[in-house]
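Working notes, structure below.
Excluded from the complex is one protein chain; the other protein chains are retained at their positions.
For subunit A:
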Amino acid sequence: MSAFLDALTRVPPLLASHVLLSAAALLLGIAISLPLAIWSARNAAVARVALGFASLVQTVPSLALLALFYPLLLSLSALVGGGIPALGFLPSLIALTLYALLPILRNAVAGLQGLDPAVSQAADAVGMTPAQKLRLVEAPLAAPVVVAGIRTAAVWTIGAATLSTTVGQPSLGDLIFAGLQTQNWALVLAGCVSAAALALIVDALIGGIEQGIRARRRWLWIASAAMLVTGTALATAPLWPRGGGGDRTVVVGAKNFSEQYILARLIGDRLTRAGYTVTYRDGLGSALVFGALSGGDIDVYVDYAGTIWANEMKRSDVPERTKMVADIGAWAKSTHGVGLVGTLGFENAYAFAMKADVARRQRIASLDDLVKAAPGLTLGSDLEFLERPEWAAVKRAYPLRFARTTPYSPTFMYRALQSGKADVISAFSSDGRIAADKLTVLTDPRHAIPGYDAILMVAPARANDARFTAALRPLVGRVPVEAMRTANYQVDRDTDKQTPEAAARWLASKIGLPSS
């Protein structure tokens, strides 16, 4: 219970972002839908196109819709010479706005077309202009149906806004995604309960407006609307500008697994001590995070040399580790202005792992041995591995043909190996569970897997900020892989789980940094 209450303390700032995003998307959706609905009600061709488009949008899964706007905005930004943020608020706003269109549009068109023909003719016959007819007759009579559509759109938007976490926009989804990743159910529960409560309250208040208009009870709809506006203002209070701050606020990014959460807190603690106000953007997709850094959406994060090498630089050769890091630093600086502060001192490489007894029984110790056995085995991977160039490189070096490949979120991948659902997994070398579960890591005699030194990357605006990099420099070369594994395991294990914050504090004291 106290874990749940603890998790609830993280709700207010996320709720503020969530409410702001949902409200903005809903208002924009209304502003687009209503004129379109009026046009549609008067022109069947427009109605067909508008409703067809809105329905089409609705068939796209909301997660995919959000993800779609990242490359779209990225290329748009490139087209106009930069300046359009591809991550965070903008893509979330566009996707959610599109999502809100259908219910509002459909109800408004139905409301306008459902008008009693006698009333419509009477409005013409008494000499109303089209504008007067809309204002005095059509709008008031269609209002309850229109508001019902807005109510549906509001509930959908609040629900779908939890997914905006994946494109780097803070929302209540942060709690759900982080909790799911670290199996912190209190966090998941806190996120779900807050999002559901928000949706229910908004639903009830807009329902009050709808009822007030329908029953012509002016006080009811005015009171409901006033509560809605006040509630929105209060909920977004944590976001109100408060003087000062300015460039003293920095954003630390993290991908979607425990090690990243822990390192983000370790970095955040350094920066806080240096006098910065720190916020966290957790759960960023591995493919998005470098773009988020070079675009300035986040200020600092930890990546892995091989990931940048293969995914961003599109290189398939495997040089020696220090040369690779040096090349990455030069490339990042010259092409994106991104700064590489240094390596943290450990590697988190892809490592093919098996249960020790199974590996022994089948006499598999290296990837070469695995080639023969693969047709009878199932490979469990993380969600992106099978799409990554590293997997292509491994397959080039070792002709692996598995009976089945199944992607899991990292936590569930280890579970799958334990339960026998997977025989081999694409583990991470810094993962504490390799030692704890006594797994056998297969060797890579052909050196197909590049080095994955953890590297500290900073945004272009921070690359030449001496105070900022000075705050981070004590971390360089300071984190041995054993310490990282232990910290990871504290978060990942099933019993006596620690929060990423607690693990970061433990890690700081372990490597001799101030930690209280």
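Note that a contact is a pair of C-beta atoms (placed from the backbone, for glycine too) under 8 Å apart; a residue touches a chain by one contact, two chains touch by 3 or more; residues count from 1.
Everything below uses one rule, namely that contacts and distances are computed from a predicted model.
Missing chain, UniProt name from the options "Gluconate 2-dehydrogenase alpha chain", "Anti-sigma factor antagonist", "NADPH-dependent 2,4-dienoyl-CoA reductase, sulfur reductase" or "Osmoprotectant transport system ATP-binding protein": "Osmoprotectant transport system ATP-binding protein". Residue A:L141 is the one among A:A3, A:A24 or A:L141 that touches the chain not shown. When the omitted chain is restored, the residue from A:Q121, A:T230, A:T322 or A:T335 that touches it is A:Q121.
Contact with the chain that does not appear here is found for just one residue of A:T129, A:T322 or A:T335, A:T129. Against the chain not displayed here, subunit A makes contact via residues 116-129, 132, 136-137, 140-141, 216.
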